[in-house]
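A protein chain is absent from this complex, but the other protein chains hold their places.
A, B and C are the chain letters, set down in written order, and residue numbers restart from 1 in every chain.
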């Protein structure tokens, strides 16, 4: 029997899948961020920390809210002028960064740096997400994915040091 | 001829009105917060700082996004389980506080305290908003209004001291 | 044999003790915040969540940095005009709130409200801390203690719901 918490957790994982995000791709971002600093880092370990980050309720809330806004913008349910701001991923619209910050912050302030770096350079899967192919609106999604990767990197760094973020 | 910036500013004021929020009521929250600390504080001065806070683009973004989410929840356009979380103003859903924090922070960290105080005690107009009368969903609105009042209080405090928040 | 992590953890607990803060007093703040919302809440349970909050590295960093600044201000090692700003707990100096926010945020955005409430009303031990008796500078300490109590309240609320902050 599933409880409410499991429902929200499963829903967060499902909406990421629906939007074409594979957790291996997020783990790859973590690996690329951390492999210079950690000896013998494995993809399996990166994936482990991504999974742990995705157990947190604060992070579920940000994921399902942000992706729902993207979807509602796609389907035209959001009113002007917000609709156009979100559809065009307008540079001065920062609510997507605000939500992303609530994800990184769960593992402490050291995640801010990695989030900004990923959000600026858009490596790996972030480039694909940011292409907004086929009319898809990914304004919140790219920040959410970058933030999950940054949070998992922080978690991994704290863990290697034997500490708790 | 209006430009895009004015359109967003006007839209933010309009959605507050649509949801039944009068700027005088926000000014009253500011007055009640600050009158013990400021000699000869007038309602007119409080209203002035509310108006100034409402000129900021970061704050427009938070207002129109948060209120749009409330409206979409009312109209049932948001999917489960997020729909039920927002409709019931669920205690562990903190995205409304995250957005509110992006409002208070424009005028510095001293606004955090006033925001939390207002959000906990729900004085004045916040009590009415929080009653969610007639099927209205105000999950984001009450935090937004508390945050505007907290930001205006910070702006007023900085101004009285001759400094800039 | 102690490792670095334990050293930092123990140091954070020690500096709180040095400044006259008993963890039972923080647990009491949690109890007063949460007893209206949680059936059969015990002080023991509140203390448990305070202890768990105090295991987090991000929170150790904020505690030992903030209390060190208070101590350095007391001993006069900080230069003017910062020295006077800290000694007088100046209303427009918000770095203490910034540090407190890094504590509450580890358990999600719902802690902001409780932090603000405690910081405004200064119940229980916060009143004593805020009195700055005997030349003690507690500018950072009172925000830190309020933030620990707010974070522990968030942790408790998430736990009762079977979720993870």
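One rule holds for everything that comes next: contacts are C-beta pairs under 8 Å (C-beta built on N, C-alpha and C of every residue); 3 or more make two chains touch, one makes a residue touch a chain.
Just so you know, these numbers come straight off a predicted model, no measurement behind them.
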- Note on the structure: Given B:102, B:130 or B:153, the residue that touches the chain left out of view is B:102
- Task: Using the touch definition up top, pick the residue from C:61, C:130 or C:163 that touches the left-out chain.
- Result: C:61
- Item | Sole residue of A:71, A:132 or A:158 that reaches the chain not shown, by the stated touch rule | A:158
- Task: Over the whole complex, note the residues of subunit A touching the chain we left out.
- Result: 37, 91-92, 94-95, 97-98, 100-101, 108-110, 112-121, 157-158, 161, 163
- With the missing chain put back, which residues of subunit C would touch it? List them for me. 4, 7-8, 11, 57-58, 61-62, 64-65, 68-69, 72, 77-79, 81-82, 85, 92-95, 98-99, 101-102
- What is the set of subunit B residues that contact the non-displayed chain in the whole complex? 3-5, 8, 55-58, 102, 105-109, 158, 161-165
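In the analysis below, only the chains that are shown with their structure count from here on.
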- Query: When subunit A meets its copy subunit B, do both sides use mostly the same residue numbers (more than half shared) or mostly different ones?
  - Reply: same
- Item | Geometric centre distance via CA averages, subunit B-subunit A, whole Å | 27
- Would you please write down the residue numbers of subunit C that are in contact with two or more other chains? 108-109, 158, 161, 163
